[in-house]
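Every protein chain of the complex appears in place save one, which is left out.
For chain A:
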Amino acid sequence: MPNDDEREARTATGDVHTAGDGGGPGSGGSGRRPAEAAAAPAGPRPGHTPAAGGATRVSVERGGPLLVEGPVEFVAEDGTRAYSDRFRVAVCTCRRSRTYPWCDTSHRAHERPARPHKEEQ
């Protein structure tokens, strides 16, 4: 696990929006227009290591959630929006989360496998 071979992607757009323009619980970053946000990237937040060109860092653990630098507005297929202003946001990829779109660790294996450590090779 401490070998840090997470796959990382830097995204400007996509289904995971990271500007704080959503109507979530009002706190940090909300009310900022997306255009302004692009022109003036948010200042450093705790846990936010500025990536190249101010891009948002997204990392993933095999079988686990997408870890995205927050705040995050998540737009589902039907247009419903969810908002989180946490410093990092874990977006469920297994679709088993009871708090979808956020990870609740439901992706975890439920039996003791022969080789316990299975989320990385």
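Going forward, a residue touches a chain if its C-beta (ideal position, glycine included) is under 8 Å from a C-beta of that chain, and two chains touch if they have at least 3 such contacts; residues count from 1.
By definition in this document, contacts and distances are computed from a predicted model.
As stated in its UniProt record, the chain not included in the shown complex is "Iron-containing redox enzyme", which appears among "Sarcosine oxidase subunit alpha", "ATP synthase subunit a", "Adenosylmethionine-8-amino-7-oxononanoate aminotransferase" or "Iron-containing redox enzyme".
Against the chain not displayed here, chain A makes contact via residues 1-4, 6, 27-28, 46-49, 59, 61, 64-65, 67, 84-90, 98-99, 102-105, 108-113, 115-119.
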